[in-house]
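Note that one protein chain is taken out, while the other chains of the complex remain in position.
== subunit A ==
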């Protein structure tokens, strides 16, 4: 605490940022909460409906549950790229002698490309007619049978819109996990290695336990970002065909700005926020339980 600070100084420094934060973030959250108890199309008078929107969402809305389930698939696919593949690559990278910087830079590149550009790319990557990258690659290795229009096939569309999200930020999480892995004390690894431990055992018994806290922080980041995924599914399929790739975010957006049902859309966005909070709490719980166990 600075000795000659004054109340004015604190206010001068604190009020401008706090003001922006309240206007742009906190205010809208509370506003959504209020709107979620109303029915309103933006033009006629607002009608207070109590918990009706919530009742409708939980008990009468098939699309809501469908979208929630899709969200879990979306989450699983993107975490596969952002945590599993990223961890594998980060671990392999520690064994590579030259070109590490190049690998890091190249792997991070997709992160700077806008989602609109990514959606444009993937529309063409997935297409069958004309033959896109995925189908051409399948053809080249003799798997012609698997070729299909990935974005209009009901069985594949959800995974197809999820993969670009995972691909996009995999580099960021790889970088963080790599930084954690090279911070593992070398003496521990060397000792185990001389003792004849396989590299797999070194990974599971020494490296992973050591980076576990960082891994869980990374998991929180990746999970909250994936749960708010919107741009790519919205741009690629707009939730379709039917509602086969609908997520809560795309459903909320359409409810608000296509059906102009602002009350119900706010109920959905309150749920989206709750979902993120629950995800963070769950991972936090895993983190704490691990700490006591060891």
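Things worth noting here:
One rule holds in what follows: a contact is a pair of C-beta atoms (placed from the backbone, for glycine too) under 8 Å apart; a residue touches a chain by one contact, two chains touch by 3 or more; residues count from 1.
Here, contacts and distances are computed from a predicted model.
Hidden chain, UniProt protein name from the list "Cation:proton antiporter subunit C", "Carbohydrate ABC transporter permease", "DNA-directed DNA polymerase" or "Cytochrome c-type biogenesis protein": "Carbohydrate ABC transporter permease".
Contact with the chain that does not appear here is found for just one residue of A:73, A:128, A:159 or A:276, A:276. Only one of A:54, A:208 or A:230 touches the absent chain when the whole complex is considered: A:230. When the missing chain is restored to the complex, the residue among A:16, A:69 or A:242 that touches it is A:16.
As for the chain not pictured, it touches subunit A at residues 1-7, 9-10, 12-14, 16-18, 20-21, 23-29, 31-32, 35, 42, 85, 88-89, 92-93, 95-97, 101, 103-117, 119-125, 130-133, 136-137, 140, 167, 170-172, 175-176, 178-180, 183, 187-188, 190-192, 194-195, 206, 214, 217-218, 220, 224, 227-228, 230-231, 235, 249, 252-253, 256-257, 262, 265-266, 269-270, 272-273, 276-277, 280.
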